[in-house]
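Only one protein chain is missing; all other protein chains are in place.
Naming follows writing order (A and B), and every chain is counted from residue 1.
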Amino acid sequence: MGRSTGKIYLSLAPSVAAIMILFCGPLLAIVAASFTRRAPNGGLDWSEFSVEGYVRLFAEPDLFGVLVPNYTFLSAFTRSLSLSLITTAICLLIAVPVAIYMSQSSHRIRNLLLLLITIPFWANLLARNYAWILILRSDGILDGIIRSVVPEAPQTGLLYTQYAVLIGLIYSFLPFMVLPIYASAERFDWRLADAALDLGASRRRVFVTVILPLLLPGIIAGSILVFIPSMGSYITPRLLGGGRDFLLGNLIAQQFGSARNWAFGASIAIALMASILLALALVNRLSQNKSEREVKVA
Amino acid sequence: MTIRAVGGSLSLDHQLNDDVVNRSVGLRGLSVQLALRGVCKTYGPPASGVRALVDVDLDIQNGEFFSLLGPSGCGKTSLLRILAGLENQTAGTISIADRVIDDVPPFKRPVNTVFQSYALFPHFTVRKNIAYGLVSKKISGSDLNNRVNEMLALVQLTDLSERYPGQLSGGQQQRVAIARALAPEPDVLLLDECLSALDRQLRKEMQSELKRIQRSTGVTFVFVTHDQEEAMALSDRMAVLSEGRVVQVGTPIDIYNAPANRFIAGFIGDMNFIRCEALGSRRVSVAGQVLDVEHKFEPGASVVLAVRPECLTVDFDGSSSDRMSAAGMAGTIQDIAFTGNVLALSIELSDGQHLRAELRSRDVAGKSIMPAHAVRVGVEVSDISIYPAAAGV
Partner (left out) sequence: MSVSTNKWRRITGAQWLTLVFFLFLYGPLIALIGLSFNENRSATIWTGFSFDWYGRLLANDDLLAAARNSLIVALSAASLATLISLLAAVVIARNRFPGRKAVDGLFSMPLLVPDIVFAIGALLFVLTIGLSPGLLALVMAHTAFCIPFANLPIRARLQGFDWALLDASADLYASRGRTMIRVLMPLMMPGILAGFLLAFIVSLDDFIVSFFVSGPGSITVPVYVFGLIRLGVTPEVNAIASAIVMISVVMTVLFFFVNSRSSRKGDPR
């Protein structure tokens, strides 16, 4: 109170400056790097402005310097997008009932379940994905369990397939979906559902028209928190998808590693960020439209 | 309800009560403790900002229980924060016992506050909360202990001194807040709407508790509230604020009986406002009755007549209607509400306006009172105030 705006900005300056340098600095560095070209020995040639990295997203020059379509980025992008969407959808299907069930439990059980979800949430991602190698690999734990029931069963051979990557992504990010939806469900006033039921709505209708809309903030937050890291995932496809670098994250890392084409890598990163911002804007727009409609109905 | 009854009965011996109040203040000496001169507060740029306080002049006397009363947004909380030093006035001066304190920061002013939320430190026990101001003033050892114990005894919380605020009821927290603010022996204690969070029953208890504490310590209390009943029950004197200005200062009885303007007439207690025509410079006509009043105005002007519900008399007896026609407004009973000691009637006058009349139950015992009954409503000229008509009444 009573502090002038100037003083407020002054007291915020150190923190804001720190974020600007430590976080925005790297983002700007990517933008800058994306407009350079590959130096002959790898690394970056800062001397001239170039959109070569961006061109390479869709086309590359062949031996004779003629641009021919390049599907490396597009196919990785399509795979990343579809895997991320499927991951988000499956997480959503699991998380909604689980979150509602948790919110309806007694206080003690709720706190316990919350702790139980939080533990793997913060457990090391690398270690958790590694655990799935042990399970999915040939003659691994899964095969062992299946053989103990059906001795003659063939190996599942799941490791190093897209299914393994999907399982890994769901496993990695599922808690991100449950926690925000749980937060919404916990605030939900169940008497609203009682009222809808009392007004003659069927259970299905109550769920679709009353419960789901009120869980929407949690669902949106959870979907964002699953979708973004899935789109940029590196460890899961690297460990469970095998040697093939077939998602965006791996493609980016490859350009900074063995391929040594940083400008292209930076361009892919920018494309990834752009697609994420686009998705966020879309979600924002949809949820805004929705709330406007709700106001009109009211 | 209480206040109305009190106000009504006091109006009978108006003179006497004024004497009593003056004498009781006089006992402590009529020295001015807190003086405000031309205090202004503007939020935002000086020319275009929000004017929260405009030229406030007040003299609050030593040992007085003084209330700042007004609807929300009237500036009373700004005034309190300025007195506490938590905000600075834009213009004007404030002095305590003739010492100007405008530039004294809050932690050096001999003024303590009981905050609306109590603002008890949740991580300290009751004892540590009460000791906080004393420790700030570098009081320690047995002096500190004695003073804290004295305060605990004053608010009757000696048994709970090792509890944390979170373990106390609302009323107990309130007492701790008072004890904590009184412990450093301030010259003035500011209380910010501090009863508003309590339920009705507890509030009544705390009102008398506050009064007792104030009497026994003799500290000047400045009490901010939007609740006129509370202000009237507690205050020696009060100031009514509206839109950043002090509109009237006086004893509750004075303000109740002679509201300075229509805003106060409507804000303090219940009031009937009746539109009527001025026939002559001192004569009005309402619902068929002609009244000669003490006020003077332009003939033909439209004016509003204000009268308290308990000042109306109602004649239920149809047979005497002839006699009453010269001294009563014709009307019909619309609704009856019996609340024990009072019978409240809503009456529609013959010109369509509505009135509320409150009769003492025992005065109307045995009479048959029914809705749709025709009645005559009488009023004493001395009970009437007249204000110019504004839009909307």
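Remarks
In this text, a contact is a pair of C-beta atoms (placed from the backbone, for glycine too) under 8 Å apart; a residue touches a chain by one contact, two chains touch by 3 or more.
For clarity, every value in this text was computed on a predicted model and none was experimentally measured.
The missing chain, though absent from the view, touches A, B when the full complex is examined. Shown as candidates are A:67, A:89, A:141 or A:195; the residue that touches the absent chain is A:141. Here the missing chain is touched by one residue of A:67, A:89, A:116 or A:153, and it is A:116. Interface with the hidden chain, as seen from chain A, comprises residues 1, 3, 5, 8-9, 11-12, 14-16, 18-19, 22-23, 25-30, 32-33, 44, 94, 97-98, 100-107, 111, 113-128, 130-135, 137, 139-141, 144, 171, 174-175, 178, 186-191, 193-194, 197, 203, 224-225, 228-229, 231-235, 239, 248-249, 252-253, 256, 262, 265-266, 269, 272-273, 276, 280. Residues of chain B in touch with the missing chain: 84-86, 105-108, 111-113, 115-123, 132-133, 136-137, 165-166, 173, 180-181, 184.
The rule is short, and it goes like this: only the chains that are shown with their structure count from here on.
A separation of 60 Å divides the Cα centre of chain A from that of chain B.
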